[in-house]
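Only a single protein chain was left out; the remaining protein chains are all shown in position.
Per-chain numbering from 1; labels A, B and C assigned in written order.
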Amino acid sequence: MNLSETSYKRGRTDLALEVSERFEQDNVEVKGVILKETYHKNKEIKVTTVTVENEQGAKVMGKPIGTYITIEAPKLSEEDESYHKPLSKEIAKYLKKLMGEKKSEHVLVVGLGNRDITPDALGPEVVDNLFVTRHLIREYGQEFKEHNKMENMSAIAPGVMGQTGMEVSEILRGIIRETKPELVIVIDALAARSMERLNTTIQITDTGISPGSGVGNNRKALNEEGLGVKVIAIGCPTVVDASTIVYDTMENFMSDKGFSEDEVNNFIKEVGDMTIKNMFVTPKNIDEAIKKTSYTISEALNSCFCESLTE
Amino acid sequence: MNLSETSYKRGRTDLALEVSERFEQDNVEVKGVILKETYHKNKEIKVTTVTVENEQGAKVMGKPIGTYITIEAPKLSEEDESYHKPLSKEIAKYLKKLMGEKKSEHVLVVGLGNRDITPDALGPEVVDNLFVTRHLIREYGQEFKEHNKMENMSAIAPGVMGQTGMEVSEILRGIIRETKPELVIVIDALAARSMERLNTTIQITDTGISPGSGVGNNRKALNEEGLGVKVIAIGCPTVVDASTIVYDTMENFMSDKGFSEDEVNNFIKEVGDMTIKNMFVTPKNIDEAIKKTSYTISEALNSCFCESLTE
Amino acid sequence: MNLSETSYKRGRTDLALEVSERFEQDNVEVKGVILKETYHKNKEIKVTTVTVENEQGAKVMGKPIGTYITIEAPKLSEEDESYHKPLSKEIAKYLKKLMGEKKSEHVLVVGLGNRDITPDALGPEVVDNLFVTRHLIREYGQEFKEHNKMENMSAIAPGVMGQTGMEVSEILRGIIRETKPELVIVIDALAARSMERLNTTIQITDTGISPGSGVGNNRKALNEEGLGVKVIAIGCPTVVDASTIVYDTMENFMSDKGFSEDEVNNFIKEVGDMTIKNMFVTPKNIDEAIKKTSYTISEALNSCFCESLTE
Partner (left out) sequence: MNLSETSYKRGRTDLALEVSERFEQDNVEVKGVILKETYHKNKEIKVTTVTVENEQGAKVMGKPIGTYITIEAPKLSEEDESYHKPLSKEIAKYLKKLMGEKKSEHVLVVGLGNRDITPDALGPEVVDNLFVTRHLIREYGQEFKEHNKMENMSAIAPGVMGQTGMEVSEILRGIIRETKPELVIVIDALAARSMERLNTTIQITDTGISPGSGVGNNRKALNEEGLGVKVIAIGCPTVVDASTIVYDTMENFMSDKGFSEDEVNNFIKEVGDMTIKNMFVTPKNIDEAIKKTSYTISEALNSCFCESLTE
């Protein structure tokens, strides 16, 4: 995730689901946004699809037009193998749904994040577990490809700007121009608003990743406009901004005690000093959580793009 | 650090300095506790020595009797090499002071913490950079030892209980019985109360590490009573408990707005749910900070126990 | 493995199977050594049990009295998940056989080797994937233990002497005295004589690990005599000594061309200079091989000592 991005907004979240929940709380109906929930009771998995239909919905949500599928799986980071397989399959199913019917002959998977900071290492660790095939198909040919029921998969963990001095979008645009994938899948650790969501939720979206406001596009965005090819993003929240935790606690307390909105806002402005902006909150078992989640996501990708692996 | 230790106390801190500051704020004079400050202006380093003289002081401070030297060096985690050398020397100087005149012929350095969680990897990374000598001296003899002006140094990064299923104190007692060091130096990442202290402060103490209350001794303590040999602890705060940040913000706000102490305490009890207790706060550049700090501490130890390395 | 151990012997191997093959080649019958082979054709797994019955057998074999089970699985390091599960089960089966009927209430697993050298990282990586339980059972009690069908498992990756300055046997004796396991399982990367065996073979033995001659015991040995508890060793060859490769090629060539044994020996003495003694040979895909093998072994251990994990 973009850890260095200072967030002036309160309650920053990368999860469309959390944004829509805020409106639910306030009992506001949002035009241009559709919610659909599905339960997989036996599998203890809940799937919510948030569809942002038009510019109006995008504006209210602060998220681009597109589909956001959220898989909530409370045991995602637990030590229970019989649980990870169905979850992998679920991720693969929704990934295929977003990819659409036209098969991509060449997929580039991008593991975003800094592998030296545990909660940000999700993307690089997914890439470490992938079974990349593009070079094998180039060497052994079409027959090999068909025999193994595989698509061309390439992958990279480009590092973060503090390590490379380059925007990830610059690196990816270059690689895409040279290797011409038809689909890019970016894997990223996300920031949630609520601590309960950490390492229990997977979000899959066909909007890619838009830094900053989330609406509008720029050269930094990892989406179709920025990269020139379709982009699907798979993310799992692993941190909460430190300021979010303070803001949320304060907000609840102050509105509870009858402070006015202005008073709340003033107080929050005071708190928002530089130090807390450079801090994040993460669980004490984040090492185990990242290990489990990255394995689950990479299995989903492997099964999606090399069917013979899971037969 | 003991990340798994749930802290019910508000404002947990491993820094004696921060405890004493609380009394200063409240303008309370603490009997049995002596403070001394030294400035190294050119070196931009400030050294504070907190001496807990007796049981009375220990009780008030919540820290065992002993000496706590705190080196504050705002640039500790910065990219400035000319700065790390003097800081290493400063650490070595105070370490020697606490070791006393009697030379230890054999020192065991212990890197506490979980190397898979970035802010907790300080201890293991210090051990990775050490120049251990015990096996060399055993092989090449006394002359080799004297020629290189080295003491016997052994080292271990035992991992945390979640990885080993054993208390660190169990592992260390065993190793100490077998290899008979005269001094144990434990290196650990600490929890501070204030975000400003993270990666800018080094604490050196001759009390070792006492989990839990900090006063009284038990089989888990990494100190002379628990391990049977003198223990010096070197630590650097790398995290703040997530609950501490919320508590401190709330406390300031509530006392500011005229809430009573009871109201404050009630509110804090409500906030103290399980989720936030399992969370910590750490800076977004923690990878760089750990790299720099561990290098600085290991250089201090290397120079202390193998003089020929730095000549 | 003990990488630092300079091997003056030609054709060093840690595999009992390879030693016995040498005698087969020479058509020598070895008294006190029994061989038994089993094929699992469908699973493409071959199991050979070498039993060294008495001192005579031990002397000829250069290996202590005991049972050496070798599982040959050519696809061990391949990317084929359906293959690793049966192999894990096979390892677990033979492990249980060597453990005997008396259940061990507390097992300590030791991951030997240097995690910073890829082919030597097998042991530490197995430990990284273990589900240790001793601390959980201590906290949650007997009922928890029985509900989850688990034994007490603790684990440590102690590092190598160059990192710690201590013999592994010193570290383990200490830990064993404090925590009193009834069984120690050591995991280690091994040296084979033949390149074909690398990453395709697992050896399980109830003799533990005896550095040096392999016969006789000393304070460095990781076996029942050295550690005071039963020791089972699980190993996988990941390197060949560089000198072994040269010796074997030369020996074949020279005997082929009719050189006398003396000439061969003289030549080999000349080759045996210091440089080659400090070198090892390992495959170019060693990173993938270690990942797969360590996963397979840790799954075997997890299923052995926590049955509920695999139900």
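Simple rule for what comes next: contacts are C-beta pairs under 8 Å (C-beta built on N, C-alpha and C of every residue); 3 or more make two chains touch, one makes a residue touch a chain.
Please read all numbers here as calculations on a predicted model, not as lab measurements.
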Residue in contact with the excluded chain [from C:Glu55, C:Glu146 or C:Glu196]: C:Glu196
Touching residue (missing chain; options A:Gly159, A:Gly208 or A:Pro283): A:Gly159
Hidden-chain contact residue, picked from the options A:Lys149, A:Arg177 or A:Lys269: A:Arg177
Positions on subunit C where the hidden chain makes contact: 3-4, 114, 116-118, 162, 195-196, 240, 242, 245-246, 249-250, 253, 267, 271, 275-276, 278-288
For subunit A, the residues touching the chain missing from this view: 127-128, 132-136, 152-159, 161-167, 170-171, 173-179
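FYI, only the chains that are shown with their structure count from here on.
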Same or different contact residues where subunit B meets its copy subunit A, judged by the half mark: same
Maximum centroid distance from subunit A, chain identifier (CA atoms): C
Gap in Å, rounded to a whole number, between the CA centres of subunit C and subunit A: 42
Subunit B residues counted as touching two or more neighbouring chains: 162
